[in-house]
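Have a look at the structure below, then the notes.
The complex appears here minus one protein chain, its other protein chains still in place.
Chains: A and B, in written order; residue numbering restarts at 1 for each.
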Amino acid sequence: MKKTNIELYVGLFMIIGLLCSAYLVVQVGGLKLTRKDHYSVYAYFSSVSGLKPGANVEMAGVAIGNVSRISLDKEQLLAKLELSIDNHYMFSEDVIASVKTSGIIGDKYIDLAPGGSEFDLEPGATIFNTESSLDIESLVSKYIFSDKE
Amino acid sequence: MTQPFIEFKNVRKSFDSNPVMQGVDLLIYKGEITVVIGKSGCGKSVLLKHIIGLETQDSGVISIAGQDLANMDREARKRFKQKTSYMFQNNALFDSLNVFDNIALPLAEGSSLSKKEIRDRVFMRMEQLEILGIEGRYSTQLSGGMRKRVALARALVTDPDLVLFDEPTTGLDPVRKNAVHSMIKEYQERFGFTAVVVSHEIPEIFEIAQRVAMLDKGRILFQGNPEEIQGSTIDQVRSFINGRE
Partner (left out) sequence: MGDRLEICQTSGDRFEICPRNEEAILKTAAGRLINKVEALGTTTRGWIETVGRGSIFFFQGLLQLLVLPVQFSKILEHTWFIGMKSMMVIVLTGIFTGMVLGLQGYYTLVRFGSEGMLGSAVALTLIRELGPVLTAIMVAARAGSAMAAEIGVMRISEQIDALETMDVNPVRYLFAPRIVAGVISFPLLTALFDVIGIFGGYLTGSLLLGINPGIYLYRVRDSVIMADVTGGFIKSLVFSLVVTTVCCSRGYFTHLHTTGGFGAKGVSHSTTTAVVNSCVLILVFDYIITYLLL
């Protein structure tokens, strides 16, 4: 009698706890349960200052994937990004990737602008047309110094 | 004489520079009730705890059936421990467990018996000790005499060869005291275990004792049968037995 009660309550506790964990992991943490619904493409930038792994990849303001890895390419000394793109979307191979900021002090994200080629960008391919992040500090200093002169 | 079951040879023990046993020599024979008497705080309980391994001596040898307890291999020590029970002065019943679980614990944790076998053995012991019907209660809900019997049932449930009683009658009225004494004697005769009883109850305890040892100032002053100790000429023994300083 008492024993089954304990088992029932522990079971209840486990269910509630696991549901909360699942919510955190899947919804909030954004774990991909199925690996197959994304494909990766790569892009090189001269600077991705301020960009974080997990940042959005957008096209026309619609989130279509995220930045899965940021590393430094040792030979070219460029930032190498791995972009994980939703399987639903395909682009032409001359798509333009640029690092943008949402608002002035908002998060950095990657914006993709469509190109005109008739060939599709294959999974695992590299995007050649890239624009690095706009450096606000250098812009501001340029503005100030030009004003002085 | 036959070989003693337990033998203490010049056992010494002190707690922080406070000597409790200063060379104890004691013989305990198989199948007998050996009673250890002595003033309160002279180290009788400590002596008992050495047998079961709750304390270890600083020097000297304690041997069980000819084997040195300190150098016993693991298996032998385990076997000895499983065949030995200890009844604590204040019973040391598990107060968060009910009576049934208390008595069943040595079997449930230390043996590979099935649930049904454990149940049968627990109820058999409870029946023998006339405590049936309280298995669902907790030790704090029981009277002192009941608790003693539950503790005794727990000590006997493993069918031990050796039972160590640490002042089994403290806090009981004279009627209960005699009941516990006769209980020890009766079960000892029925199951044939060896018993070591630490007690203050003089002279009642002499009725159940086959051997008596008196501990004083960390040494065994006297050991022999009850008649011998009552006829002893040693001053301390005589005054202790007669209840005078």
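Criterion: a residue touches a chain if its C-beta (ideal position, glycine included) is under 8 Å from a C-beta of that chain, and two chains touch if they have at least 3 such contacts.
Just so you know, these numbers come straight off a predicted model, no measurement behind them.
J.: Which residue among A:14, A:62, A:90 or A:113 touches the omitted chain?
T.: The single option touching the absent chain is A:14.
J.: Extract the touching residues of subunit B with respect to the undisplayed chain.
T.: Given the touch definition above, subunit B has residues 49, 52-54, 78, 81-82, 84-86, 88, 90, 92-96, 105-106, 109-110, 158 touching the missing chain.
J.: By the contact criterion defined above, which parts of subunit A meet the unshown chain? Give residue numbers in ascending order.
T.: Touching the chain left out of view, subunit A contributes residues 3, 6-7, 9-10, 12-14, 16-18, 20-21, 23-25, 27-31, 53-54, 56.
Basically, only the chains that are shown with their structure count from here on.
J.: Where the centres are mean C-alpha positions, what is the separation of subunit A from subunit B, in Å?
T.: It comes to 74 Å between the two C-alpha centres.
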